[in-house]
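What you see is the complex with one protein chain gone and the rest in place.
Let's turn to subunit A:
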Amino acid sequence: MAVKLSKASLLPSLNNDRSDELNFRKDEIEHFENLLKFAASICPSSVEPKTSSQQVEDIEKAIYKLSEWYSLHNCHSKLETMIKSSRGFLTRLSKSKSGKLMRTMVGSYLDMEGITVAIAIDLCKDCVEWCQKEKRSFLRQSVECRLIALYLENKSYTEALGLINKITKELKKLDDKALLAEVHLLESKAYHSLSNLTKSRSALTSARTAANAIYCPPRLQGALDLQSGILNAEEKDFKTAYSYFYETFECYDSSGEAELATTPLKYMLLSKIMLNLPEDVESIINNKICSKYAGKHMEAMKAVASSLRDRSLDKFKSVLAEYPNELSEDPIIVSHLTDLYETMFEQNLFRIIEPFSRVEIAHISALINIPVTVVEEKLSKMILDQKFAGVLDQRAGCLIVYDSKVVDESYSVALQSIIHMNKVVDSLYAKAQQLTHWN
């Protein structure tokens, strides 16, 4: 014990250079780990072993450095044990310092690669329980916030929504607007994945109201705008969606968060495509601001726009096959592009069918270059949805198109008049009965 204490006072001064900061020498790492073992030996409720304030500071610094180091080098288990074993030590620190320490550790754990969502959820639940025992409500709420985000990734929506409801009640009482805005934003995302657009929109409005009351950090502002854009796109209001995505893009671009900025840029191009303005896509991409984001994503969107301009279904399908990562990973893009495909398909069919009153399905499929069965199915669905008046004749393998007829109202009117006359006769009959009785 005495040896360790003396080593603690010989803490080497570290460089302030950021790039070197993390290149710890092996002995420094060992030193930190020794300090950590010492910290772990501290039992939460006892007073032994005694620690001086200098030791406390050193251990604190050690924990910070180690968490960064582990996170960088993906030592999952070591970081996990550190989080669990340093809990005793944290009781020696002031609440704010221990809160910050715990938050940093959990943050670095979650930033590591290779963490499965299940493990992360377990760790967060563990931390929440500890916080509840120690009555650290602020810390608990921020860990619960991250837990909700993990639930959403894991698609366990019921748990996420349950936790959200609990937290919102507490946060409203405490009036913690920053965390409230984040939680409402997560709620909006959850409802969006559950396809409940009304609730998603209302959650987003509450998030905005909470965020408006405080200084909103650019990240949060960007995330709010992105979510508004997504919801507007779901309601097919692509013009508003485009403006929201543009705001998000500006926000992320100016605050220097380059990796996050590609998503709103992609969505901007997507809105232009859904608005049927493929020329704008070109102009946006060639814009100076966006040039630094050029890459496979932008290529993919450019290809989609050109296939839209040519109204060619073949090209569209080949684009989808060529860029599977960029176009099939994001569920929002997938759903909108599927809608686009269906609309293009229908428009093409309409154009082809227009000059005909009776045409073979084989001929249509040859013109549009899509197999007969697919064309036939699509046509029967269109007829069912009453998108055009026609009928399929499988015996002859052809489609018959009717002209839209003017419905002749005379017969229905005649029927109505007869029904009314019936009623008149009824009442006359009744009156006549009365008269004959009196006579």
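The rule we apply is simple: a contact is a pair of C-beta atoms (placed from the backbone, for glycine too) under 8 Å apart; a residue touches a chain by one contact, two chains touch by 3 or more; residues count from 1.
Criterion: contacts and distances are computed from a predicted model.
K.L.:
Can you pick, from "Checkpoint protein", "26S proteasome non-ATPase regulatory subunit 6", "Golgin subfamily A member 7" or "Histidine-containing phosphotransfer protein", the UniProt name of the chain not shown?
P.N.:
The correct option from "Checkpoint protein", "26S proteasome non-ATPase regulatory subunit 6", "Golgin subfamily A member 7" or "Histidine-containing phosphotransfer protein" is "26S proteasome non-ATPase regulatory subunit 6", the UniProt name of the unshown chain.
K.L.:
Going by the contact rule already stated, which one of A:157, A:293 or A:341 would touch the omitted chain in the full complex?
P.N.:
Among A:157, A:293 or A:341, only A:157 touches the chain that is not shown.
K.L.:
Touching the left-out chain: which of A:196, A:209, A:318 or A:343?
P.N.:
Here the residue in touch with the unshown chain is A:196.
K.L.:
From the list A:137, A:338 or A:433, which touches the chain that is not on show?
P.N.:
A:433
K.L.:
Hey, which subunit A residues sit against the chain that's not shown?
P.N.:
157-158, 161-162, 165, 191, 194-199, 377, 379-381, 383-385, 391-396, 400, 408, 411-412, 414-415, 418-419, 421-422, 425, 428-429, 432-433, 436
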